[in-house]
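As you look at this complex, bear in mind that one protein chain is not there, while each of the others sits in place.
Order of writing sets the labels: A and B. Residues in every chain begin at 1.
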Amino acid sequence: MDVIVITGTPGAGKTTVLNKAIEMLEMRYDVINYGNEMFRVAEENKIVNDRDEMRKLPPETQKRIQKLAAKTIAEKAENAPIIVDTHCTIKTKKGYLPGLPKWILEELNPTAILLVEADPEEIINRRSSDETRMRDREHVLDIEDHQQLNRAVAMSYAMMTGATVKIIKNHDEKLEDAVRQMKDILG
Amino acid sequence: MDVIVITGTPGAGKTTVLNKAIEMLEMRYDVINYGNEMFRVAEENKIVNDRDEMRKLPPETQKRIQKLAAKTIAEKAENAPIIVDTHCTIKTKKGYLPGLPKWILEELNPTAILLVEADPEEIINRRSSDETRMRDREHVLDIEDHQQLNRAVAMSYAMMTGATVKIIKNHDEKLEDAVRQMKDILG
Partner (left out) sequence: MDVIVITGTPGAGKTTVLNKAIEMLEMRYDVINYGNEMFRVAEENKIVNDRDEMRKLPPETQKRIQKLAAKTIAEKAENAPIIVDTHCTIKTKKGYLPGLPKWILEELNPTAILLVEADPEEIINRRSSDETRMRDREHVLDIEDHQQLNRAVAMSYAMMTGATVKIIKNHDEKLEDAVRQMKDILG
């Protein structure tokens, strides 16, 4: 069965688009948040007690948990189609961390990768809940960079797995367009 | 012997540039269209009867044919240099499909990947044969995206194989420049 990966930088509206698309579908997907699944697996294997500990794990342990989580998801996909909610890249102090490195892709074997995007200005507005909205030039360039790097890394995920990469623009006042596009792919 | 991959979105003028460059060369290349080779291999192995059936094959069969075609091409390259005419990505309803996923690259082992590009407006004009030329903004952005994603995926092909990636701009009224650049690479 299909494993479909859904990604989007915070503020792009990934979850909103996904939930609305799923409501309209006949097909039943299991939606799995990859971060949650990693924590579940780590807890089950007595590697951590709480979520905070996840971040402090040595790289090799983290890699092992990532693989285990991917394997569990792939097993579930034998029975039902799965949507994996995760990140193309995660912006950290050390730089952009790939959400789906090789060892995850090899277990997960996604058939499609969806990137929900919006204009940087739209993302900045959606992220800010208060009056003081930052729309400075540097911030816009940062989000532009992030989305560009997400695209680049998504294409390397595609090379590795053969998955299709679909970009879904979720512009303000155009949510229905984004939902329809996602629905068409989830089928 | 070299296996050189030539790609370009429809309307970029890949075939025109290639044919003109080949005319000027002393070296003799076998030019193989990857799609045709896949069909030939599938027919020979009694997997399909006609071209239409190619699209309806289950993913695993498709992958097997892709590998077989790549292997056949690599074998031919033992005797003569080969040019493989194919797509960096194919735009489908499900998103951008990588033309050279890992399992093809591993068999094919290209030494160079050539991307023939043009400006979106030029591509739109070349694609439209009638009077009503669509030059709307959305269309331009689509082609921009496609070419950007082609570049990104080409770089992941390069990482995988060590192949060089050459971008050849085929602008209107500048065909000779594009031909000369391609000729210089084909040697």
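Everything that follows uses one rule, which is that a contact is a pair of C-beta atoms (placed from the backbone, for glycine too) under 8 Å apart; a residue touches a chain by one contact, two chains touch by 3 or more.
Treat the numbers as computed from the prediction; the structure is a model and nothing was measured.
Remark: the omitted chain is touched by one listed residue; of A:Asn49, A:Asn79 or A:Thr92 this is A:Thr92.
For the chain missing from the display, the contacting residue among B:Ala21, B:Leu114 or B:Ile143 is B:Leu114, taking the whole complex into account.
By the touch criterion stated above, the residues of subunit B touching the omitted chain are 111-114, 151-152, 155-156, 158-167, 184-185.
Within subunit A, the residues in touch with the undisplayed chain are 59, 63, 89, 92-98, 100-103, 105, 145, 148-149, 152-153, 155-157, 159-160.
By definition in this document, only the chains that are shown with their structure count from here on.
Between the Cα centres of subunit A and subunit B there is a gap of 30 Å.
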